[in-house]
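In this view, the complex is presented without one of its protein chains, the others remaining in place.
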Amino acid sequence: MEAGLEPSCREVLEAVRYGKIQSATEAALSVLKAALRCVQRASSAGEARAVLRDFFSEALEARPANALLMNVIRGAILAVRDRLAEGDLEGVRDAFERYYRDTVRSIEEVNEAIARMAVNRIEDGDCVMTYSYSTIVLRALKLAKDEGREVEVYVPESRPGLEGLHTAKELGNYGIPVTLFVDSAIRYLMKEVDKVMIGAEAIAANGAVVSKVGTSLVALAASEARVNVFVLAPTMKFSPETIYGELVELLEKRPESLVSEDKLREVGLRLGEGFGVKVPMFDVTPPEYIDAIITEKGLIAPQAVTFMLREIYGWPFRFAPIRELLG
Amino acid sequence: MEAGLEPSCREVLEAVRYGKIQSATEAALSVLKAALRCVQRASSAGEARAVLRDFFSEALEARPANALLMNVIRGAILAVRDRLAEGDLEGVRDAFERYYRDTVRSIEEVNEAIARMAVNRIEDGDCVMTYSYSTIVLRALKLAKDEGREVEVYVPESRPGLEGLHTAKELGNYGIPVTLFVDSAIRYLMKEVDKVMIGAEAIAANGAVVSKVGTSLVALAASEARVNVFVLAPTMKFSPETIYGELVELLEKRPESLVSEDKLREVGLRLGEGFGVKVPMFDVTPPEYIDAIITEKGLIAPQAVTFMLREIYGWPFRFAPIRELLG
Amino acid sequence: MEAGLEPSCREVLEAVRYGKIQSATEAALSVLKAALRCVQRASSAGEARAVLRDFFSEALEARPANALLMNVIRGAILAVRDRLAEGDLEGVRDAFERYYRDTVRSIEEVNEAIARMAVNRIEDGDCVMTYSYSTIVLRALKLAKDEGREVEVYVPESRPGLEGLHTAKELGNYGIPVTLFVDSAIRYLMKEVDKVMIGAEAIAANGAVVSKVGTSLVALAASEARVNVFVLAPTMKFSPETIYGELVELLEKRPESLVSEDKLREVGLRLGEGFGVKVPMFDVTPPEYIDAIITEKGLIAPQAVTFMLREIYGWPFRFAPIRELLG
Amino acid sequence: MEAGLEPSCREVLEAVRYGKIQSATEAALSVLKAALRCVQRASSAGEARAVLRDFFSEALEARPANALLMNVIRGAILAVRDRLAEGDLEGVRDAFERYYRDTVRSIEEVNEAIARMAVNRIEDGDCVMTYSYSTIVLRALKLAKDEGREVEVYVPESRPGLEGLHTAKELGNYGIPVTLFVDSAIRYLMKEVDKVMIGAEAIAANGAVVSKVGTSLVALAASEARVNVFVLAPTMKFSPETIYGELVELLEKRPESLVSEDKLREVGLRLGEGFGVKVPMFDVTPPEYIDAIITEKGLIAPQAVTFMLREIYGWPFRFAPIRELLG
Amino acid sequence: MEAGLEPSCREVLEAVRYGKIQSATEAALSVLKAALRCVQRASSAGEARAVLRDFFSEALEARPANALLMNVIRGAILAVRDRLAEGDLEGVRDAFERYYRDTVRSIEEVNEAIARMAVNRIEDGDCVMTYSYSTIVLRALKLAKDEGREVEVYVPESRPGLEGLHTAKELGNYGIPVTLFVDSAIRYLMKEVDKVMIGAEAIAANGAVVSKVGTSLVALAASEARVNVFVLAPTMKFSPETIYGELVELLEKRPESLVSEDKLREVGLRLGEGFGVKVPMFDVTPPEYIDAIITEKGLIAPQAVTFMLREIYGWPFRFAPIRELLG
Partner (left out) sequence: MEAGLEPSCREVLEAVRYGKIQSATEAALSVLKAALRCVQRASSAGEARAVLRDFFSEALEARPANALLMNVIRGAILAVRDRLAEGDLEGVRDAFERYYRDTVRSIEEVNEAIARMAVNRIEDGDCVMTYSYSTIVLRALKLAKDEGREVEVYVPESRPGLEGLHTAKELGNYGIPVTLFVDSAIRYLMKEVDKVMIGAEAIAANGAVVSKVGTSLVALAASEARVNVFVLAPTMKFSPETIYGELVELLEKRPESLVSEDKLREVGLRLGEGFGVKVPMFDVTPPEYIDAIITEKGLIAPQAVTFMLREIYGWPFRFAPIRELLG
C-alpha cells in the first residue's frame, strides 16, 4: 500500500523501480533525499516513523538488488532510532539531516578515491568500453582526460532504458570522443577496445557482480577477446546478506518498457496467450569474467570479496538485519 | 550513378541496402524480380544489357556479403548472355523469366529440404532461440509445430531493424509461443534455451558465418552455456570467392538508423566532432561457435565448407568471376 | 513378434540387446552367423525371406546404433535379393554363405590394417587406457607387444557389463601387464596414462562417436589431462543415415542389469513410485574430445567424417535405405 | 600392533578403513564413541592413556585424509590431558563424556546451519546430483522437501562401496524421487541435472576437496556442462596441516573390495604378476571445478580457504601438532 | 657412408642437416641443385645412379621431416628412371636439367600464388609476427609493402640458428620496419601483434604443422592472445606418408650448436654425466592453434588437410614409396 506516501515520494519510487534512475548511487541518494523531505514535513515523531517505515519498505522492494540502498537505509534508521523512540521530532530531523549530509559527502569521497585508483589502469590512447550509466566510471574517465591522457569511449545504447545516450552526452561535455552503437554490436566492436570499465548495483559474497542487464554480455565478449574488465564499486555495494547464501533478487520491468504498444500494434503483435515479453533489469556477471574490483580500499580480485565483507562487518557479522530494524 | 534506374528498382536497392529487407533470401529474390521487371520494360536488348549491368552492380554494392545474391546474379547473366549478344530481346525476356521461375522454385525446394533435416534436431519440449529474421528457420519451426512437437521460441528484438518483432509475428501465426526481449538480455535468457537456430548472409570457405550483427554474440553466449548452434543455409550461400582468401566485405548502415535525430536532440547529442555512431549491419561468427551447418546436402561441420565448395564448383573452380561477366 | 524365430536366434538377439556381446563387431558377426543358420534351415525361399526379414528387423531394433550391423545387413540382403525373388533356395544359401565368408574375411583384414596403423601411435613404455571391450584395440595392443614395445594397459571395469574384466583377461593372455579399477577412478588414474584407445559402436557424420556408456567420460578426463584419444574403427562403422540429420538412437538396458533385485532388497529399495533406475548402454563422445579416428583408409580428424562418407557412398548417396530393402 | 585393542574397536577401525563407513562425519563420531567406551572400560588412568594413544594412532592411519577426525581427536586429547596426567580416572571419564556430548551436539548444529544455507541454493523443480553418502547433503535435501520445494535427485551407485544405494534409500524415506545409475553414466546424465551437491573428507588450504573417489569426475562433468558444484562442509573439515604444504595422504582399499575373487576366478583372472587392481578410496577435486564451499560461517570461494584457516587457527597457527599430543 | 660424395655435396648435406639452411624450400632446392651437379659430373649412367641413390638417401636422413624435399626427390627419380635403366647418360642429364628447371619455376609460381592470397589477410597498419626464415612469408610481406600497405614486422631471433636476423635483414631491404627480440619475449610482445604468419617444414595429414622449433610456442602465445595464425605452405609440403599413421621424424642438432664449448667452459659446465643439452630442430604445432593454411589451391582449415591429400594423390594413393624408388 502506498496510501500514506506523498506524490513526490511515489515519483522517486517509480523512477528507481523502472530504471529511469538507473545508477545505483543516484537511486540510493534520491531515496535518502525524498526520505529527508518526508521527515521534514512530518508533524510528529510517530508520523515520521510510519512514513519512513512505509517508504523504505517500498524502496527496498523497488530495488531489491541495490546493496548501497540497503546499506544507506540501514544507516539512516540507526541514526534516528533513538530520537524516534523518544518522540523527539526535532532531534529526528537534525539527525537525519546530518546523516544525509555525511552520506552524500562520504559517497562523494569514496567515489573520488576509486576513480583516482582506476585512472592508473587507463593508459594514453586507450579505447574504453563502458555500459549503461555509472557515475564512478564517468568520474574516472573525466580524471583521465583532465590528466591529459587521450581516451576514447565506446558505449552501447543499453536498451530499453537508453542510458548509453546519457553516458555519451556526459562524456561529450568532458570533451571525450564517444562512439555509440546498438547492443548487438558489442562483440563486433570489442576488437577495437582496450579495457572495459563498469559500475555495479551490488556485489555478492562470491564476487559476482549484479548490474544493468547486458553487463554480463559485455564481460563475456571482453573475456573472449582478452580485454580486461574492471568493476568500479565502493565496498558499500558489497552485499553482506549474500554471505549467508541469500540470493540477490533480480527484478524485471513492465513489458511496456520494451516496446511501446503502438510499435507492437504496428507489427500486429499483442501481449497475451502465446506472446510474452521479458524485460529483465539486471543480470549477474560471474567472477571469472572480472579481472578486478576497484574499491576505495584498493584493487581486489573478485574471489576476495568474502574477506572484505568480514573486514568491514566483523565476525560474526555485526550488521543489523534490515527488516527487523524497520519494525 | 543510379541515373538510368527506375524508381521501383531504386526502392529495392534501398530496401536491401539498409536492411528493411534483412533476409538474405528475400533480398536476392527481390533483386531478381526487379531485374525481371527491368528486362520486361526494356525496349531493346542493348537497353536490357545496360540496365542489368547497372542494376546488378548496384545490388552487389548494396549487399556485398550476400553470397546467394552473388550466385543468383551470376546465374541470371549466364542465362541471358547469348541472347543479349544476339540482340534478341524476346529471347532475353523468355530466358530471364524461365531463370527467375526456376530459381524461385529451386530455392523453395532447397529450403524445404533443409527445414526437414533441421526438424530432426528439434525435440519435443525444446526452447529454441533464433535471431533476426530467417525464412528457413521459420519454416523448420513451423514444420516442428505441424508434426506435433511442442516448441517455444525466444527471440531478441534485433535492434535497430527490429526484425525480431516480425519473427515473433510470424511464429504467432503458426501458433508457436514466443518470448521477445532486448538484445542485451541474450546471455541472461540463454540459460532457458535448448538450441539456437539461425540463418546466414554468407558462409566463408573457413566455415565462418556472416549474418545480421548480433549473431556472433548469440553464438558466443550459446557456446558459453553449451547450447548447440545450428546454421540453416543452402550451399548457394557458400561464398566461392573466399577460397582464394578474399575477405567478405561487411557494410555499415547510415547512423540515422540507430537513433532518430529527434531522440538524439532530446538528449542533447549531435553527430560530429567527438561523437560518432557505428551501425554495423553484419558480423562474422567464427566456426568454433557453430556446431553444424544444415545444408540441402546434409549436415556438415563448419570445417568442411572448403570441400563442399569444391564438390560444387569443381577444381580448379569453374565459376565465372562476376565482375567480368558484367562486362 | 519373435514368434517365428528359433531359440538360438532369440539368444543372439538377447545377447546383443542387453550387452552380453558388447563388441559392435562381434554383435554384427553373431547376427550374420545366426542369419546364415536360419537360411540353411529354411525349407523354402519364402520361409528364408520371412525369417530374414523378421530376424534382421529384430536385430536392428536390438542394436539400433550399431552402424556396422546396419551395413552388414544391407549387404546381406543385396547379396541374396535376386535369388530370393527367383525362389531359388539353393542360390540363396550359396550367396549367403559366400557373403558371410567374404564379410568375415574383409572385417578381419580391415581390422588388421587399422591395428597396424594404430601401432605407430604407441611408443615404447606407453601406458594406454582402453574402455569396455574392443577387438581392434586388443589387436593393436597385441601387435605392439609382438613388435617388442613395452606397453601397460589401464582398464576400468565398465559397469554394469564388466567388459573390462574380459579385456583384462585377453591382455593377460598376450602377456601385457594390466591394471583394473572402478569406473569412478577414471579421472584419478588418468594422470598415469599416455594415450587412450577405444572402439566404437558407430560414428556419426559430424564426427561424434557412439560407444559403450562411459566412453565420453574417459574422453572428457583425457581431454582435461591432455591425453590423446584415438578411436579405432573401420569406415563400415560410419553411419550414412546421420548425414541427413537423423539422430543415432541410443538404447537403455533393463534396470535389473544395474543391480540385482537381491542387492536392492538387501538395502531396502524397491523400483517403483519415486525410485527409478537408468541403465544407458551407450553415450556420445563429441568430436572435440577425439584426436583422430584411425580407419583402414588412414588417420582422419573427426571433422572429416562427412567427406569420408561421401567418398564411400558417392553423391547423392547410393546406399539402399534399409527399411525399404527389408520390404 | 592392535594387540591391546578390544574387538569392538577393531571393528570400528575396519569399518572406517575400508569404507563400510564412508561418511567422514560418521567415521569421526564412531571413532570418538568407541574411544569413549575404551575409556569407560579402562581400569586405570594409565590404561586409558595407553588405549587412547594406540586407538587414536590406528584411527588416524586408517583414515589419514579425514580432517574432521583429526580435529576431533585433537580436541579429545586436549580435553582429558590434565586428568590423565593427574591419574584421575574418574575425571578422565567425565571429561571425555562431556567432550563427546558437546562434539556430537556441535556437529549436529553446524551441519544444520550449513544445510539451512544450502537450501537457499535449491530452487523449486531442481534436479540435484549428489555422490556417495553425505549426511549434510541429505539434510539439505530433506529441508528443501520439508519447505515444499520439488526436488529430484540423481545418484550414481558409487562403486565399489555402493554408498549410492544407501543415499537412495534415505532419500526415499524422505519422499524425494531418486534415480540411480552406474558411475560411467555420470556425463551422460549430467545434461538433466541443475546442481551438484557433495560432501567432503577434507578441504586443503588451496581449496581442493578430498572426497570419495569419483567426486572429481562428477565435478569435471559438471564443469563441462556448466552445472554449479557446491561442497557442503563444516570448517572442522579444513585441514590446517596443508597450509604448510603437507600433502593430504590418500588411501587405497584392499583389491578384494573391487571384485570378489569368485568373480575374478569366473573370468579367469588371478591377481599377481602382470595383473593388478587399484582401488583408490579418495580423489582430489581441484578448486577450479568448485563454485562454492558452504560452511557454517557462510558461503566461500575455494580460493578463500587459506584465510578461513587463519581466522580459525590464528597466526601463527595455534593448533597442537597431533603426533606430539599423542606422546 | 658418404664415401662417394664430393665435397660440395657434403657441404650441402651439412648445411641442411644442421640448419644453416633453415628454409625448407631452400633446403630442397639446394639438394636438387647439388644432385644436378653430381649428374653432370658423372662419367656413366651407372655412376649417376649410384651417386643419386647415396646422395638422396643422405639428404632424406639429414632432413627427414622435409616433405617438400621428399616430394622433389621422388619427382627427380621418376624423371630420370627410364634413362638410367637404359644407361643413357646424356638422356639422364637432359631429363634432370629439365626437371630441375621446371621444379624451380613451379615452386616459384606456387609461392607467388600463395603470397598473393596471403596479402588479402594483411590489412593496412598491421603488425605481423613471423618466426625463423620463410621465403613465402617474406614474399607476402614484400607484396603488401609494394601494394602500399603499411606493415610492421616483429621477429624473434630464433636461437640457436639466429634465422630471425636474416629475416630482419631481408625485410630491411624491402623497407619494412622490423623489431627484433629474444625468443623468451614472444608472449610479452604478442600483445602488440595483429597477425602471425609462418612457413612450414611439413604438414601432417591431421593438419599439424612441423616447423622450426619455437613455432608451436609462437602459435600457443598467439592463440592465448586471440591473434590469428596463418601458415603459408604449398601442397607439396603436405606429407602423404602421414595419412597411414606414420609419425614425422624430428631431428635434434648437435649440442655444440646451442652454446660454444668456450662459453660452457667459461661458466664451468662440461657435457657428460649429469649435464646434457637438448637442441631440437623442429616442433609440431597442433592444428587447433592454426587458423588457416594458405596453399596455392586456396585457404583451408588444418582439419581439411587429409582431403587435400586425397585430391592430390588420388585414392588409393598413387605416390611411389620413396625408399623403394631409390632401389
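Think of it as A, B, C, D and E in the order they're written, each chain with its own count starting at 1.
The working rule: a residue touches a chain if its C-beta (ideal position, glycine included) is under 8 Å from a C-beta of that chain, and two chains touch if they have at least 3 such contacts.
Bear in mind the structure is a predicted one, so any value in this text is a computation, not a measurement.
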Neighbouring shown chains of the undisplayed chain, as defined at the top: A, C, D, E
Residue of E:Thr103, E:Thr135 or E:Ser158 in touch with the missing chain, whole complex considered: E:Ser158
Residue in contact with the excluded chain [from A:Ala59, A:Met117, A:Ala233 or A:Leu264]: A:Met117
Hidden-chain contact residue, picked from the options E:Cys38, E:Ala168 or E:Ala292: E:Ala168
Hidden partner chain, touching residue among E:Leu138, E:Val213 or E:Leu251: E:Val213
Chain A, residues in touch with the chain not shown (by the definition above): 117-118, 120-121, 291-292, 294, 297-301, 303-304, 307, 311
Chain D residues that touch the omitted chain in the full complex: 205-207, 242-247, 287, 301, 303-304, 306-307, 310, 315
Missing-chain contacts mapped onto chain C: 224-226
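We adopt the following convention: only the chains that are shown with their structure count from here on.
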Shared interface partners, meaning chains that touch chain A and chain C: B, D, E
Euclidean distance of C-alpha centroids - chain B vs chain E, Å: 42
Contacts with 2+ other chains: residues of chain B: 224, 301, 303-304, 307
Listing of all chain pairs that touch each other, if any do: A-B, A-D, A-E, B-C, B-D, B-E, C-D, C-E
